[in-house]
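A single protein chain has been removed from this complex, and every other one stays in its place.
Letters A, B and C name the chains as they come in the text, with residue numbers starting at 1 for each one.
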Amino acid sequence: MTLEAIMWYYILATLMGLGAVGLCGMVCRPHMIKKLLMLTIFSDAIELIAVLAGYRISATQPPVYPGGVIQGFVFPNPQEAANFANSAVDPLPQVLIVTAIVIGLAVLLFLATLASQAGRKFGTQNLNKIEKRGE
Amino acid sequence: MIHIPLLIGSIGSTAALIAAILAMFEKDLLKAIVLSGIESIFTAFLLVVLLAPDLLIAYVAVGLGINSVILIYALLRGERYEE
Amino acid sequence: MIDQILFWFGVALLFMGGVLDVIASVGMNRFRNFYLRLHAATIGSIGGGVYPLVGVAILVLGLDVPSTFKYYITGSALISALIVVLTSPAGSHILAKAAHKSREVLPKPAIVDRLKEKEVNEE
Partner (left out) sequence: MVSLAELNYVLPAAISIFTLAMVIYTYRVMKGPTVPDMVLALDALTVDLIVLFMLITLYYGTPYLAIGAIPLSAWVFILDIFVAKYLLEAKKK
C-alpha cells in the first residue's frame, strides 16, 4: 500500500469519526442549541465524505471546462474532451451536495425558530428542566 | 515526492475532529459556537483541497456566516450555561 | 528583465508575510491578557494577510501563463486585500469595546481605568 493510499484512508477515517461525534452529541446532550450545533457538524461530515468519494489523486483541475465564456465559445473535439475528462475530478457527488447545503440551511432556520420560541415561553432551553417543569 | 494536497488535507481533518470533540464536551454554549467555527473553517479548507469550487461558494455563504449568526440569535432567548 | 524583477519582488513579499504570520501566532500564545493580544491580532491580519496577497498579485504578473489566468488571480487578490484592510480594524475595535463594557474581560494589572469611571459617572 502506497503512502498516498494510507493518507486517503486516514482522511476517510477522521471524517467518519467526525460524523460519529455529531450523531452522539445530537442524541445525548440536553440543551437545544447544542443539538442544533451537532446537526450542522453531522451534515458537514456527510458532505465531505461524499466529495472525497469523487476525488482522484491524478486530477489537476475542477470539473469546469476551461473554454466557455472567458476564452470565447468553442466546442471541443473528442480528443480534447477525453483529455479533460481524464484530468478532472468526478462531478456527480458535487452536484448532489449543492442541494443538500441549501436544504440544511432551511431546516436549521426552522428548528432555530422553534428553539427561540421555546426559550421565550419556558424561560429555559434545557430539555431536562422543561420535563421537570411539566410534572 | 509526497502529494501536498493530501498531506495538508489530513492535517485539516485532524484539527476539525479535535475541535468537534471539544465542542461536544463544552459547558459554555457561546464557546461551543466559536469552537464549531474552527470546524467550519477547516471544512472550507478541505473543499478547496478536494477541488470543488462551486460547492465552496455555497458553503462559504451558508455554513461559515449564517449558521453561527442564527445560533447566536436563538441563544439570546435562553440561558448561556448548560448544566 | 522586468518579469524577473516582478517575480522575485512578489516572492520576497510573500515570504516576509509568512515570517510575520508565524511571529504573530507565537505572540498570540505568549501574551498574558486579552488587551495585549489585540496587538498580535493586528500583525496577524495586516502583516500576515495583506502583504502576501499583494505579493501573490505581483508574482503572477511575471509568469508565463495565459493572460486570463494572470489577470483573474491579480484582480481577486487585490480585491480581497482591500476588503481585509477596510474591515479588520472595525472588527477588532467593536470586540474590544464590547469586552470592556460587559465586564467579560477585566484589564488585570491596571492602575487607573478612565473608561469605567466615565460609565459609572453617567449612570
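Just so we're on the same page, a contact is a pair of C-beta atoms (placed from the backbone, for glycine too) under 8 Å apart; a residue touches a chain by one contact, two chains touch by 3 or more.
Because the structure is predicted, anything quoted here is derived from the model rather than measured.
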Among the chains presented, those that the missing one touches: A, B, C
Subunit A residues touching the omitted chain (full complex): 60-62, 64, 66
Interface with the undisplayed chain - residues on subunit C: 3-4, 7, 11, 14-15, 17-19, 21-22, 24-26, 28-29, 34, 37-38, 41, 44-45, 48-49, 52-53, 56, 60, 62-65, 68-69, 72-73, 76-77, 79-80, 83-84, 87-88, 90-92, 94-99, 101-105
Positions on subunit B where the hidden chain makes contact: 4-5, 8, 11, 15, 18-19, 22, 28, 30-31, 34-35, 37-38, 41, 44-45, 48-49, 51, 53, 56-57, 60-61, 64-65, 68-69, 72-73, 75-76, 80
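Criterion: only the chains that are shown with their structure count from here on.
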Approximate Å spacing (C-alpha centroids) for the pair subunit A, subunit C: 30
Inter-centroid spacing, subunit C versus subunit B (mean Cα positions, whole Å): 21
Distance from subunit B to subunit A - Cα centre to Cα centre, in angstrom: 11
In the complex, subunit A residues that touch subunit B: 3-4, 7-8, 10-11, 14-15, 17-18, 21-22, 24-25, 29-34, 36-38, 40-41, 44, 47-48, 51-52, 55, 57, 59, 61-64, 89, 94, 97-98, 101-102, 104-105, 108-109, 112-113, 115-116, 119-120, 124-126, 128
Subunit A-facing residues of subunit B, complex: 2-3, 6-7, 9-10, 13-14, 16-17, 20-21, 23-24, 29, 32-33, 36, 39-40, 43, 46-47, 50-55, 58-59, 62-63, 66-67, 70-71, 73-79, 82-83
